[in-house]
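If you scroll down you'll find the structure; I have some questions about it.
The other protein chains are all here in position, but one chain of the complex has been omitted.
On to chain A.
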């Protein structure tokens, strides 16, 4: 049995996901970072992007995170996000529509949000 770390993914208004994982990959402002059990205590700023959690039972959870923080200490990883959506919760058609609308209105922030959502679902 591989070592595990405990993950708490919380958004500002709810607890999004929590459980055991073997690897968490997130995008910080200075690049992607992968955290495995026993990592050095870490506190970083997240970019908006998909966060990949490899759970201990071999599944992969993908979450679209829009800004926030990653903090790791004592084998406990906290992902704090202002907005976080599980890939399963994302409505692809709605995200696509939002992406098109954002492109049409040249709203860079909205376009980025929609893009992150779509990438979380498709996994690219």
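Here, a residue touches a chain if its C-beta (ideal position, glycine included) is under 8 Å from a C-beta of that chain, and two chains touch if they have at least 3 such contacts; residues count from 1.
The criterion applied here is as follows: contacts and distances are computed from a predicted model.
Matching "AAA family ATPase", "ATP synthase gamma chain", "Sulfate adenylyltransferase subunit 2" or "ABC transporter substrate-binding protein" against the UniProt entry of the left-out chain gives the name "ATP synthase gamma chain". Annotation for chain A: contacts to the undisplayed chain at residues 8, 10-15, 28-30, 33, 40-45, 68-71, 73-74, 78, 80, 82.
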